[in-house]
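As you look at this complex, bear in mind that one protein chain is not there, while each of the others sits in place.
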C-alpha cells in the first residue's frame, strides 16, 4: 500500500540557488510516513507517549530534479521492510504539475526507548506496518 | 553587561531573494541569549532539567539591512528587564565586516513549568539575570 | 477581507520543549500572506521575476499558547495598511480544535528592487492590496 501526501514548496524552503534546499526533502518524507502511519491508526504522537521513539537511522536520497517555490510535490510513501527493531520506508517524490520524478529515497527508522536504547517495536505497531508492507491482497507472511 | 557572539550565515539559511531568511534572526538571537546566560553560569539545559521552561512570549524585530551567505553577524545581547515571571532581552545585530546595523530586537521570555503553566523564575536565576540587567558597577536595586 | 490557511504542525517544527519552535510562526505567517495574495491574483513568484522583492522589515509577534506536533493551526491574514513602499499584514493564529488564540502578529514588508533598494510597489499590486485592506463593500479611498 502506498500513501500519498502533497506539500507545496514554501518560500522559506528555498535557498539562493532558487530551489528548495535539499534538507527539506527529509522533512517531506517525514510528512509522508507520519501521514501513512496515521491512516493506519498508528499515531506517532501516541507512540512517543508510550515510550517508543522512532529516530532516523539511515538515509539514502537521490535528487533527480529541482523543485521551486510554490510548486506542489507529491510524496508517495510505502513500507519496504519491517524488522523487530526497525522499519524501512521507500519514497517517490513527484512534481504534481508534470509528474516528473523529483527524488527517490529510502529511510530506515530504528525503534528506541525513551532513553534512546534499542527496543522492539510494539506488537500492534509491527503488525500494522507489516500489513502496509504487503502487496494489497497478499496473505500475511507464514500464512498457509 | 552585553554578551557578544558571532554567527556566519549558512548557505541553508539563505532564500531565493539571495539573503538570509528573516526567521533565522530569531535563532541567532536565541544563540545570543543562551551564550550570555551560559557565561553567567545559567545553563538553559540545566534549567529545563529542573523543570523551568523559558518559551518566547513576545518578539519585536526590526530588519535594517540584509545579510548574505558567508557574512559574519555579531549578536550583541543584553538583559533589559527582569520580572518575577519573565525576562526581556535586547539585541543589536551588526555585520562584522563594516559594523552596519543589521537588525534590532526585543524578545520576552516567560517562565513556565514543565506543563507550560506560568511559574516564578528560580531565585538564583533571577538574581543572575538582575546582575546582567544592571549597568556595570551599579548597585543592586534597593541597595542604599 | 481575511484569508485563511491551515497548517499542520510538523514533527520537524517541534523543539525539545515539546512544542513548535517560535521561529516557525514566521513561516506560517508567510504562508498566510502568500496564499492571500495568490487568491487576489498577486503571485509572489511573478513579482520577483518582475524585479519586485518584498523582504520583511518589521515583526511584532505575541505568542499566546503553545502548539504541539500534529495540531492544526489556522492562520487568518489581512492587510492592515498599504503605503507606496510598504504593506502591513495582520495575523491571528488559532488552534483548529478549540479555536483558542495561539498568536497574534503584525508584519511589515518593504518593497525593494532586485538590488535591495527601496522601490514603489507597482500600481496594480498596490491597488489589489488596497482592495484587500478595505472592509468588504466599502468604497475605495477618495471615492465620493
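Just a few scattered comments:
In this document, chain identifiers A, B and C correspond to the written order of the chains, with residue numbering beginning at 1 in each.
As a working rule, a residue touches a chain if its C-beta (ideal position, glycine included) is under 8 Å from a C-beta of that chain, and two chains touch if they have at least 3 such contacts.
The shown structure was predicted, so the numbers you read here are calculated from the model rather than taken from an experiment.
The absent chain, not drawn in this view, touches the displayed chains A, B, C throughout the complex.
Panel shows chain C; residues 11-12, 14-19, 21, 23, 69 of it touch the chain omitted from the view.
Across the interface with the omitted chain, chain B contributes residues 10-12, 26-27, 30-31, 34, 43-45, 68-70.
Although one chain is not shown, part of chain A still touches it, namely residues 16-17, 19, 22-24, 26-27, 48, 53, 55-63, 66, 116.
Quick note on the criterion: only the chains that are shown with their structure count from here on.
Between the Cα centres of chain B and chain C there is a gap of 25 Å. Across the assembly, chain A contributes 11-12, 69 as residues in contact with two or more other chains.
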